[in-house]
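Written below as structure tokens is the structure these notes are about.
Every protein chain of the complex appears in place save one, which is left out.
Per-chain numbering from 1; labels A and B assigned in written order.
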Amino acid sequence: MEKKVKIKINGKEFEVDSEKSILQAARENGIYIPAICYSDRFGAIGACRICAVEIAGMKKPMLSCAAKVKDGMEVTTNSPALDQLRREIIYEWDTFHPLQCGVCDKSGECELQNINYEFNITENPKEAQTDPLSIPQGTIHYEWKIIHHDANLCIQCRRCVAVCDKVVNFGILALVKKDGDRKEIDTKDGKPLDCEFCGQCVSVCPTGAMSSKLFKYKARAWEMEKVPTTCGFCSSGCQMDLNVKNNEILRVTSEEYTPNMANLCNLGRFNYSVSKSDRLIKDYSLNSKTLNQEAMLLELSQILKNTPKEKIFGISGARETHEDNLAFKMFFNNTLSNNNIDSLSSTHIGKLYKYLPQSVNTLYDFSDISDANLIICFGGDIANEMPRIDWSITRGAKLLKTSKVISAYWKDTKIDTLGSIPLRYEPGRELDFLTSFAFALKSEGYGAGLDGLDSLTGSEFDVSSIMEEVKKASNIAFIVCQEALERSNGEEIAKAVSNIALLLKDKIKVYASSKYNNAFGALYNNYGSSNEFSIQRLLEFAKEGKIETLILLNADLFSFLSDNEAKIVRDSVKNIVLFDTFESKTSLIANAIVPVPFFTSQSGTFINAEGRVNKINKAIECNVPCAWEFLFKLSTNLGYNLSSAKLQLKDKKITLNGPADKIYTINTNSSVKGDGEFVFIANYSKFRTSVYSGYGEGAKLAQSQSVLHISKEDAQRIGLNDGDIANIEANGASIALPVKIDEQMPKSVLAAQLWFENTNPYNITGGFNNLVRANLTKAQGGLK
Amino acid sequence: MNKTYVVENEREVIVNMGPQHPSTHGVLRFVVKLDGEKIVESDPDVGYLHRGFEKFAENMTYQQFMPFTDRLDYLASMNNNFAYAMAVEKLLGISSQIPKRAEYIRVIMAELGRIASHLVWLATHALDIGAMTVFLYCFREREYILDMYEMACGNRLTYNYIRIGGVARDLPDGFLDKLKEFVKLFPSKVKEYHTLLSKNRIWLKRTKGIGYISKQDAINWGIAGPCTRGSGIDWDLRRDMPYSVYPELDFEIPVYHNCDVYDRYLVRMDEMIQSNRILEQCIEKIPDGPVMMKDSPYVWDPKEDIMKKNYALMKHFVKVVQGIKAPPGETYFGAENPKGELGFYIYSNGEGVPYRMKIRSPSFINLSAMPVMLKGHYIADIISVIGSLDFVFGECDR
């Protein structure tokens, strides 16, 4: 329980939490203290010293960002002495700051400019020290990717260091010594920046020292219109502002008052150029013939009229807006009166929420993760799947120090650097961990009185190291990663997770990660509720000839099936109708293509993994209508009028339906498919959430192709070096990938990332599976 | 939008004048209901020049709005600049810190503007009534003033010369000499106008007793400027709610009591002489010194500093891009302009732009009282009343 203390600020008495710093207390009560380096995102740094205040009884001014409030404290935030002190600091900064505002991207929103204005600096006693027109001496990092650093503009507030360390938990930046006694921000190892390229350092930099290369010299800050919207790359639902000028997105910013506290990842911040990709689909086309909208509507309704209704099937990519998603569902349920429809969320979170009982399936805010005593991250590398959850964990464990972290995965990941308790299992042995954990919980007396408790059995997996923490914790965040759920035995994993959730019912909050931005919206719209058809049975249905027309809404067949499987679908289905924004392998084989606008060009809502209904706003013009409008017209042509009133979503936060409380019996008999020396895993890169996300500059520059992660030992044994091409063979198929030696990889395990254009890892794992035993050989003569 | 008039008997006619009519100064439309030739009712229809200045003002910084004020009363742009600068300075609380030289320059410009505006008024007023010659005389002198303006700021119509915190640049060499010459010459010119008009029988017939508005009505209808003084009200903001350096100057307020077009004519004629007196004194009294405030958070730094000193450059960016952060509060400032009281009501909430700005324009209010003045007169008198009210539509419609 937080204690309240009374303090006096400028003679006025306030009651504030004892945990707060003076700066926080003052800001809460509307008292302004200037501060440059402080931000709630990463806490106090104490570098700028401008927030110094006078405290009664103290000789020297204290930094209000670092000093905690104490009972009876008397604080003065403004006095001639303080003003002088602050001015001295500004003089210092001004002395070395080059006269470059005219060409600096930050001009107009620069905090150094603001503070100069605020203090109305009219002289600088130190200005004689430097000639403002001399050539600056600091390093300019032209060689870094995406991010540009100019040390001359830096005022050494160390915000970038703090955000890189305490928010992103990457910690590549530091204030390092250069020749003489000069200090500069640089990478710790002095090599060119090689990081997550999230651009958080750009977003916090008060001056133009850290800037985005993609935005450089494109526009001035005040020329752009900020359109608030929701990021459409993963289901985090980060709030951001698209900065638009002349119908073009020039950069992406975010504000500190958003739920994501201005944090954005590489995709959100730098990948906006997807919206003007040359691979946007612009025309309606039928069998490679370009049509106008009316003709397309007529042709499509003819196709649909000629197909027996029960032979029309639909798959939603779970990437479209909630409105499109619901309209698609309505189109099938009402116009076509069938339920032959599923979405790609059924490949992962659909499994979990099918089994997760109603009593524990509430969707919680990510900010609750930071407040949890214990965070259990299971089944994937969350930093690659959803950076925002990773940052919430980092905030809890590193900044607020409220949370302990347990990481259950087959590999050491970034969150293990937070001092987590590592639980390592072999890939494919997820169930061992889950069942032992459930069994251990049962043994500790959790879940007493639940039916079917006896059916829980343990395994030899040792979870004793974490049980103490679990018992102590009153508030547990349990994060289930997409990688685990995408396994072929994902349903069993989902059941096992449900058991654990139920056992820890009173103190657990379950989160699931998804790379599909509207996956939770698709669940909310009851996709996957059909008893007959599910996405996993697509191939089976196609082979049996049950599908005559297949409608894909933003679903790229090659992003969840192997090339062969996609070909089978193509060959056995008469008509493939594709609603999509971007050209893909699927658009090459589809009969009819209906363009739909990218999320930056339409208004609507996305539902994120917190269950929040987030608005998206149209930022750039585009001359194709939303999918729902097209579907409504199509439906009218087919003789059924859909009502757009139903598309309106009034709730701010959604809840999902779930089954009654039940302990599931788990079938642990699963072995990894195939045979081979290595275990191959298809997992995720933080730079892709789909194939089309690679069409943008930010993601492409950060990672251009899928690479094969391999342990050092294995690489040496086979004679592979970084950059060599390796062939991976399984299931009679093979893929070739460049090698990257990863010291954290366990022995005999290989991993490659999905959704890159250079390869499709599903070719060897098969669709709806991401794990296979494979053989590895070094390719002769590079790629064919 | 016009009133719907009902014709009650066959003698009544409804006549539509304008919006394109040679004697409506600008785009004024007038709907009059006549009984024979007598005006029964009239309804001025304005808004043809509405450009939404108040909405503009809410969306731009204080400095950015200065050129817009040029386009209010475009016959006296300097006076508008002056009034707006004073209004913002009052809001910022820096009225007393404006350099003396700048204040004198502003007064010189404003009084020259008053003379120039009155000259145009006299020229067109006489032209409308039928005296062609006056027009040529007046424009001759006005040209002289415009030349002086051009010397000072390079423009002849929209000056954008006065700044918040001072004036844009100092007077050029030779300006004061030229002004001296003008001041010496001008009273004799005014005499010339008098000889042309004041005792002219046609002029007297067309103006005496026309457009009557009583003292009480004039106050109640909010009429401002020379028109009030022609109705016997002794009121001039320069003297009664003094601003700038007017308290240091000696001038009289001409007042006439017959409340008609002729008296309003006399007021303006006398005002030109008084303005001339003010100019004379300004030439004597103008001190040396800076023409722009320095080191104020509300005023732009000099260009030389911006080019050489990074703090000045940085501040300049903030001031230009985000606007000067005026303290929250509301002020009204009215200045005595040639047409009457031009006032700016500014509601600031502490941001770089005014939250609301109302422009109290004399033309608008004066025009609203026109139906009162016209009642019972002949249709031809509309022309002389319009002339005597001296409105400009840039200001009326904003």
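By our rule, a contact is a pair of C-beta atoms (placed from the backbone, for glycine too) under 8 Å apart; a residue touches a chain by one contact, two chains touch by 3 or more.
Simple rule for what comes next: contacts and distances are computed from a predicted model.
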### Task
Refer to UniProt and select, among "Thiamine-binding periplasmic protein", "NADH-quinone oxidoreductase subunit C", "Stage 0 sporulation protein A homolog" or "Chemotaxis protein CheA", the name of the complex member that is left out.
"NADH-quinone oxidoreductase subunit C"
### Query
Which is it among A:10, A:247, A:290 or A:641 that touches the chain not included here?
A:247
### Query
Which residue among B:17, B:91, B:210 or B:335 touches the omitted chain?
B:91
## Note on the structure
Of B:5, B:74, B:139 or B:347, the residue touching the omitted chain is B:347
### Task
Looking beyond the chains shown, say which of B:176, B:219 or B:273 touches the absent one.
B:219
### Task
By the contact definition given up top, give the residues of subunit B that touch the hidden chain.
1, 3, 46-47, 50, 52, 54-55, 58-61, 64, 90-91, 93, 217, 219-223, 233, 235, 240-241, 321-323, 329-332, 334, 341, 343, 345, 347, 351-353, 355-356, 358, 360, 364-365, 367-369, 372, 397-398
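Basically, only the chains that are shown with their structure count from here on.
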### Message
Considering only the defined contacts, which subunit B positions touch subunit A in the complex?
### Response
294-297, 308-315, 317-319, 321-322
### Message
So in the complex, the part of subunit A that touches subunit B is made up of which residues?
### Response
90, 94, 97-99, 101-102, 107-108, 110, 112-114, 116-117, 120-122, 124, 127, 132, 221-222
